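Missing here is one protein chain; the remaining ones are kept as they sit in the complex.
Moving on to chain A:
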Amino acid sequence: MKVMQGLKYSKDHEWVKIEGNKAYIGITDYAQHSLGDIVFVEIPEVGKQLNSGDVLSVVESVKAASDVYTPVSGKIVEVNQSLGDSPEKINEDPYGCWIAAIEISNPSEIDTLMEPDDYERFCKEEE
């Protein structure tokens, strides 16, 4: 299992990359691995307002559909349309495939996320 430096992590196995006031959100290597072959990603709507913990997207593998939650509150400002045609890219490069970017409305939520080392430990405990 790969954990990338420079990112923040949620207990629901999302990663967050902060760029200015924007948070790019994707799912972790651990998440893609436990889902298996990903065959569908629901692309969220730009402009939608979300609170942390709300469903951001749905990622479907051959096995099942799984919700992806946003770990931060704010408005969706960008979406990764390319995942519509090639959802399997998440399996190949989970940290290179963000699903959506959110304009952060409550920066203090960032502090509640895990650092890479903590997340790695967290995953080991989950197993």
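One rule holds in what follows: a contact is a pair of C-beta atoms (placed from the backbone, for glycine too) under 8 Å apart; a residue touches a chain by one contact, two chains touch by 3 or more; residues count from 1.
The criterion applied here is as follows: contacts and distances are computed from a predicted model.
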item	value
Omitted chain (choose from "Sugar ABC transporter permease", "Alkylation response protein AidB-like acyl-CoA dehydrogenase", "4Fe-4S ferredoxin-type domain-containing protein" or "Aminomethyltransferase") - UniProt protein name	"Aminomethyltransferase"
From A:D37, A:D54 or A:E115, residue that would touch the chain that is not displayed	A:D37
Residue among A:K2, A:K63 or A:K124 touching the omitted chain	A:K63
Residues belonging to chain A that touch the chain removed from view	36-37, 39-40, 42, 58, 60, 62-65, 84
